[in-house]
Every structure is written in C-alpha cells, then in structure tokens.
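All protein chains but one are shown in place.
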Amino acid sequence: MKALVYEGPGSKSWKDVPDPVIQDDSDAIVRVDATTICGTDLHILKGDVPEVTDGRILGHEAVGTVEEVGSAVKNVSVGDHVLVSCITACGACRFCREGRFGQCLGGGGWILGHTIDGTQAEYVRVPFADTSTYPVPSHSSDEEILMLADILPTSYEVGVLNGVVRPGDVVAIVGAGPIGLAATLTAKLFSPSHIVSIDLADARLEAAKGFGADVIVNNAREDAIDVVRKLTGGLGADVAIEAVGTPATFELAADLVRPGGHVANIGVHGTAATLHLERFWTLDLTFTTGLVDTYSTPTLLRLVSSGQLDAAQFITHHFTLDQFEEAYDVFSQAAETKALKVVLSRA
Amino acid sequence: MKALVYEGPGSKSWKDVPDPVIQDDSDAIVRVDATTICGTDLHILKGDVPEVTDGRILGHEAVGTVEEVGSAVKNVSVGDHVLVSCITACGACRFCREGRFGQCLGGGGWILGHTIDGTQAEYVRVPFADTSTYPVPSHSSDEEILMLADILPTSYEVGVLNGVVRPGDVVAIVGAGPIGLAATLTAKLFSPSHIVSIDLADARLEAAKGFGADVIVNNAREDAIDVVRKLTGGLGADVAIEAVGTPATFELAADLVRPGGHVANIGVHGTAATLHLERFWTLDLTFTTGLVDTYSTPTLLRLVSSGQLDAAQFITHHFTLDQFEEAYDVFSQAAETKALKVVLSRA
Amino acid sequence: MKALVYEGPGSKSWKDVPDPVIQDDSDAIVRVDATTICGTDLHILKGDVPEVTDGRILGHEAVGTVEEVGSAVKNVSVGDHVLVSCITACGACRFCREGRFGQCLGGGGWILGHTIDGTQAEYVRVPFADTSTYPVPSHSSDEEILMLADILPTSYEVGVLNGVVRPGDVVAIVGAGPIGLAATLTAKLFSPSHIVSIDLADARLEAAKGFGADVIVNNAREDAIDVVRKLTGGLGADVAIEAVGTPATFELAADLVRPGGHVANIGVHGTAATLHLERFWTLDLTFTTGLVDTYSTPTLLRLVSSGQLDAAQFITHHFTLDQFEEAYDVFSQAAETKALKVVLSRA
Partner (left out) sequence: MKALVYEGPGSKSWKDVPDPVIQDDSDAIVRVDATTICGTDLHILKGDVPEVTDGRILGHEAVGTVEEVGSAVKNVSVGDHVLVSCITACGACRFCREGRFGQCLGGGGWILGHTIDGTQAEYVRVPFADTSTYPVPSHSSDEEILMLADILPTSYEVGVLNGVVRPGDVVAIVGAGPIGLAATLTAKLFSPSHIVSIDLADARLEAAKGFGADVIVNNAREDAIDVVRKLTGGLGADVAIEAVGTPATFELAADLVRPGGHVANIGVHGTAATLHLERFWTLDLTFTTGLVDTYSTPTLLRLVSSGQLDAAQFITHHFTLDQFEEAYDVFSQAAETKALKVVLSRA
C-alpha cells in the first residue's frame, strides 16, 4: 500500500510500504476512508518528538472500514464503518478502568503515528480494536466524524471540561487555531455568557466569531487582560483555556482568570513556563493539563449526529490520499492558506 | 491596653495603645484570652508584606471573650467565648455567598493584623462578628481551639481538600513545619495508605511521624522522587502538598505526582516557580493554590471537640501576653527551640 | 396600603391594610413595582398550607424599589431597584454559610407570603435585605427579572442542576406547566440532545416546544416510557425531572430513567409516592428533592440580561395591582386562559 512515511526531521514521503497485518488477536485492520493532519504531525516533522523514529507512518486520526479482525475482537466486525481514535485503550489497566484512557498502561495511549504506524496510509492496524474504535452514525459524513478523532474530544475534555465551564461564565480562549476554535465551539455547549477569543491573527479571530466567540482580542494591539477585566467588573474570567503552547500564552491565560478561576492548558509545550506563585498563592486558582482520554467521544458523536455540533465547519480543504504531500504544504502554511483542517479521502 | 505593634521592617514592640472601639454596627470587641504567632507574622516583620504599615497591631488568630457588640450583631453576645478566625467574612458579597470567604469583596478576607489591627493584643475589634467568629465548644480548651484560627483550616482546605486526598492514596507532603504537620494530621482523616513527609530537618521529620507520616524523607540526603516512585510502582503519588513556599519545593511537589495527580500549594511564595509544561502537558495534572476560606471550621471544631483531631499537639511553648517579645524569639528560632506553635495567654 | 389578604381557605381579598414598617435593623421596605402569582399561592388558598394563617398577605415574588432600610443594611440603599427573592437568607447560619439558603436556620427560608406578610401588596417588608435582594440589571425589564424571583431558579437548581443535566443527555420532563417549562428552558443551557416534554394537555405541550422541547408526549394517549426507550436504545433517559407533584407523575419519572440516571423532583407533593425499590435497588439511581436556594440567581440574572435566557416568554397576562382578584381568576383557570405567568404592575 501507499503511506506517508516520516524519514527524519524535515523529511517525509508518500510511498509504497508493506500492508499492515494482524499482530495481536485484539487488532483490526482498517481501510482508511478519510484521514487528516494534526498540528502534532508538524511538530514530529520538525524533529520535536524523538520517540518517532525514521520509517514511521504518521497520523492518528481516521474514519475507515474494517477489513480484518483478530480472533479476540468481539464488538467490531469486517465491514463496519468506524472512527479510529487518536487514543488506543487496552480497556483493562488501572487507568483504562478509571476512564483515563490517554494514560493507558497496557500498551495503549497515543501510539498511532507515534510509537506504531499510523493512519496516513491506505490501511492501518488498530490495536485493541474493541476499545479504540467507534461506530460511525448512519447519516453522518466521514469527514465530520473525522473531527472526533482528536480535535473535538481534545478541546472538549482538556479545555472545556477540565476548565469546568458553566452557564453564565466568561471564558477566555487564548489561541484561535483549530484547537482554540474547537474549544470555542464546545464551550458553547455550556452556555457561557461570553467567550473571548484571543489571537495575534485577525483572520483567525474572524473565524473564532463564526465558531461562537462574541468578543475577539488581537493581542498584538490590544490588552487582553484589560478587555477581560472590563467585561467582568474587574474580577477576571471564570475560565481561561490555553490553546497555543508557549510560555507567554500560558502566562497570559493565568493572568486572565478571577480568584477561584480555572486555567485549562491544551497547548503542546516545548519549554517550561513561569508560574507566578508570588501572586497566585492566595487566589484559589486551579491549573490543569491533560492528554485527551476520549471518554467524551460517545457524547460528541451523539451531538454531531443530532446536528447540535457542526463539526464539518473546521474543514477548509479536501484532497485525495495521493495528494498527501500537497495537503501537508497547505496545512503547514495555514497563515496563507487559511487552512483549519484538511481532509484526505480515498479516491 | 497593651499590644504587639509593628514598627517597620525588623521592629516591633509590646506597648500601650488605645483600646479598640466599635466602629461599625457589625463589630464586636473581644478580650483576647489566647493568641499565637504565625509564620506569616515573621514574613511581615521582614518587610515582605507591604500592605502592613507602621503602627499596625499584628496577629490574626485568637480565642477570646466578647466584651461588646455593635447594634447589628445578632448571633454573638457579650460574654460569649469565641474563636476569632484569620478570615473575616461580610457574609453578603458574591464570594461569601459561594463560601469563598477568603476572597470576600465586602471588606473582609484576611484583614486582622494585616490591613486592620489584629489579635496580638489584650483586646481586638472583630468586624462582621456574626460571620467571622465561632462559639468555642464547652469542654474544649482555649489553646486547642486556637489551632483552628488558621493553621488547621488552612492545611485542611488548601492542602487536603484542594488536593482531593482519598482513602488508599499515597500523599507526599513537602515541608514538615507547622503547616506541613497540620496537613499530615488532617490528611489522615481520609485514610491514605501512605503519607510521605519530606523535609531537610531530621527533627521536623521525627515530629511528622508523631502527626501521622509513615514514611519520612530527608531530601538533603535522600531522593524523594525515588522514594515515592518505589512506593507507587513507579507511578508517583496521588497527591502532593507543598507546605514550604519556595520554587524548589513547589517544583519537587510537581515532580512527585502520578499522571492524574493533584498538587496542592499551601506555601506562601515570594518568587515565581517554573512549571515544566514541556513534561506536564500530557500528564493530566491539577495544580491548586488558595487562601483559607474557613468553610471547614465548623467541621474541624466538631472533630476537635469529639477528640478525633488532637489539635493540642502543635503547642510546644506557653507564654503570658506580656512575654510576647520572648515568644517571638522562641518561635522565630524554631530550628533551635523546636517550636511548632506557641500560645500566649492572658495571665 | 392595599394588599391581597388571605382570609382562610377559599377566601381572599384586595383590601386596605396598614403599611409595613421596619421591624429589625436588617429589614428593607420595598415598594412593589411588579409581582406575580405562584402555583403555591393556589395551594395556600385551598387550605393546603396550614402555616399560613388568616390575615396573611400572600406572595413571595417581586421587583420593586427600596423605600426605607434598617440601620444595619449595608448593601441596599433607598431608591435601589431590586429583585425580591422567594427565599430570605440570614447569611450567617450554618446552612446559609453552605449556600443552602432555602434551609436557613436564622429566621429566613421561604417566609414571605407564608409565615410573614408577602409581596402581593403595594409595599413589602423584606428581612435580611442585604442577603435577600438582588440589583435589577439596567436595560432589563421588571417583568422579565420578576421571573427570577422563584420559577427560574427553582426549576434550574432543583430540576436541572440537581438532575445533573449534561451535554448530549436525553432529558424527560414530566409536566409542562410553568415549572416544567422553566426546567425545559434552563435544561437547554447544558445542550442535551433531546428534551422530552410529557403532559396531559396538548396546549401545554405546544408551549413546551416553544421553550425548547423537541419531543412531546401526551401521556393521556401515548406511552411515555415507550417513547423514551425508543429514543435511547432501550436504556431510558439520563435525567427525568418531575414538575407536577403527584405520586403518579413521580413514579413515571422514576420509570423513565436509565441505570445510573437521575430523577429530580421539583413538584410540590401533598401525599406520599411509592418507590419501587424491588426494581430500583440494583439500578444506580439517584433521586433528589429540594427547595430553591437561589444560589443561582446571580448567574440567571447575567443570562437574562445578556439575552441568552428569554425570561419574558412566560408572561401571558398583564394586570395592574388593583386587578389582583381578576388576575387570580385568570391564573387559576389556566386550562381555559392558557395563563403561564401573570404580571401585576403598579399602575
């Protein structure tokens, strides 16, 4: 088959590789009908994720059709149309029993396109298929469901639920890239009174309005703290969500919340941040970090299939699988192309 | 009356000052029967708390007898024997309505010995007396109840409850001074399987055993991370409580917890710490800070008066009020004197 | 002044009574600008609430203007435009400190129009004014804010929050009177996937659609359990809210939920219900009851003033205060008049 293979920092190619085969009786082989590229894949390509070794097939998001299942697979059958989640779960370890699938100790967690071959390929081997795939609802399109492989549960669980957004809250979201927009969209499920989207790019802030932000702040030229304070009688936001991954944006998020507020980090960080405990120690703040667990995926599937969550609006570009290298170019140059999520489909 | 007056950094004296008088109809004047000195008072004396101005009477902890009440006071009467809490609560603002009394917006919060005159005196004016004092249970001694003015609710709320200690947990407590020991004592209310006490001083670690720690680590010569990992199958502690207030101890606490763990900061910090988001972003961690709210004071009063919480064991030294300067010396030289809490009583 | 006076079961009149006066220094006298009639008032008139004695002025909901305040009132001033809540809170007792204002042990709770004179009058004395009134947001109308005196916080707290409605849930609401409709409206704040409204009257079910129900069931001729099971793969609703107050409707609510589901009772009950523990004991069910605490009132005020919650849609009829007897007629014959909430305003 063809697959997008990582060949060391800065290098990748769409090329012939052997077809995946069942290695464990809980595996499934899934034909990839639609896949996408994640910001994390760009990090890998820069060489930032050393666990990814040369020759690895990238990608941790797919919608596909089951081609073959191992003998121990009980709930997934050949021909099933399934969502392949970024998180693989053994279903039996201490953390899986607690619903903390992202921290799976039994061989799962984030492994696809990371420590085993991934979904940017014509076929993919999915370990622990019973606990790592979800049926695609009938009447839903592949591409909208594909948004539930990573971006929507990540922003919802790690941003909105960890941040404990409640009706009437003022929510500040730092970053209006795909993750920040997904946090905006899913924060609205809890009816906050205001969502303040903060970014350096006007185009992204315009997009944020479409996803539900009612206040936008370009912090290249406006003081976000000042805007949020004015909106909250001087107190600060109830919840701040960090959706960028730099020390400066994390520190801004921390400064945006009121006493008793929550700061939920979603961003992928490469360096440490400063935590101003000399100011924060009295302020009843809660800071959270997290990898998605996908415990919310069934809920999000219901909300997308009922039309309450418009997942398709993230998709800005369509390609076929053999256009993978072009798709990477478009996605990695988002400032020019205005790409949010690109979808690659079987021709 | 006599009072302990702050006279600028490094300077204080026990001297004659005017008696306090009712200023607002919700005030009470309380005769101080027993008071104590807090680590925060030492910070003030070093000049670290600029809101405290020359001439301020220090102290935010007392047990006393009500001498006079303002016309609007309804639940406190002359002659009542009461605990004066470190936190004053207006009872009506948004935060008081939410039980977040430490963040009171109506003129309360931590004000005694801070922005108004405090309890290290023969008499003290207590604003919002109805919502800022508690009846001393009959059969309880003044000095054990005095431990509920600050140290026990602080360690319980900001350490143990914010840290969400649960039965069977492994709890690591960084710092075995009075606050760390109070966290140790109150963590035991939730039956953790292990409490690991970490400090640089062997004498304090010995004390920690008496308060309920079953594992002690002198991190001048042992690797606390290693000890905790061995105890937890390599995963880390469920909860780490920071009870010192330095960047190094906070960063240690953060490194001690498992994926999904809680880091509860109690320490008073003077400088920022480093938050290693480049390692923590995937680990489902929760960090909390907080000022005590005293919402737990009624519960702790019940536990002390029923004998389930031995509050008196903190008290290492007794003085009369006119020995205040000597008491400060003993308390500030805890390494030599082994002072935990000193009690000063009306002669 | 004129007031609506209860004169024993079946009897009431709008008549001259003495003006209220300050009795306690925490009281305020409020001129009633708008008030309404509650289903509970009809219960009282039937003689179902024996604590209400002859001569009592009825009513526990108002928006008005402060005319006079007691000497201890700090946060409310003459001329303030305020919401008078159905719950009066002393602010200092154990339950008030916990935010459980409806259970106030210090002289509050539901007292207006119950154990003291109420709001269906030209003026009303409001005890504990600091902790029992809320400023009316500028730009909001009296009549929409009046809906926050009882019906909206009651349905939100006792129905939606006690029932723990979550995004994607299926919520069944038994009863489409004003309380059931308010539960429908506020359940939507959490983005359930379906709200099933169940009633015997088609007109009410039509109204429920306007308030946000997407499935309606007339259980005079349809089997609600069957409808809900079909909607939920046979499992049952996540949450059922009882908004009628009869054994049959409570028992229906209990039968509607899935294993692990919540049954939140709002209804005012006059007789006991049957709890089928022989079927429920294994099913992980949670049943809650409650009197409103009004802890959510600040949140609801924010949502109404920002336009996210259309409180005015409950109001079907307008009267002036001197039309009180006619207003009672219209409200008590809701089946014919289709009255939901009637508003009576100062002329």
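A, B and C are the chain letters, set down in written order, and residue numbers restart from 1 in every chain.
In the analysis below, a contact is a pair of C-beta atoms (placed from the backbone, for glycine too) under 8 Å apart; a residue touches a chain by one contact, two chains touch by 3 or more.
This one's a predicted model, so the numbers in the text were calculated from it and none came from an experiment.
Among the chains on display, the ones the left-out chain touches in the entire complex are A, B, C. One of C:Ser141, C:Asn218 or C:Thr289 touches the chain omitted from the figure, and that residue is C:Thr289. If you put the hidden chain back, the residue from C:Gly47, C:Gly260 or C:Gly307 that touches it is C:Gly260. Among C:Tyr156, C:Phe190, C:Phe211 or C:Phe250, only C:Phe250 touches the chain left out of the display. Across A:Glu67, A:Asp80 or A:Asp130, the single residue that touches the chain missing here is A:Asp130. Interface residues of chain B with the unshown chain, by the touch rule above, are 166-168, 188-191, 193-194, 299-300, 302-303, 306, 308.
Mapped onto chain C, the interface with the missing chain covers residues 95, 98, 100, 102-103, 110, 245, 247, 250, 259-260, 265, 267-278, 280-291.
Of the residues in chain A, those that touch the hidden partner chain are 25-26, 71-72, 74-75, 90-92, 94, 96-99, 106, 130-131, 295, 298.
Criterion: only the chains that are shown with their structure count from here on.
In the contact between chain A and chain C, the residue numbers used by both copies make up over half of all numbers at that interface. Our note on geometry: chain A versus chain C, Cα centroid distance of 41 Å, whole angstroms. Multi-chain contact residues of chain A (touching two or more other chains) are absent.
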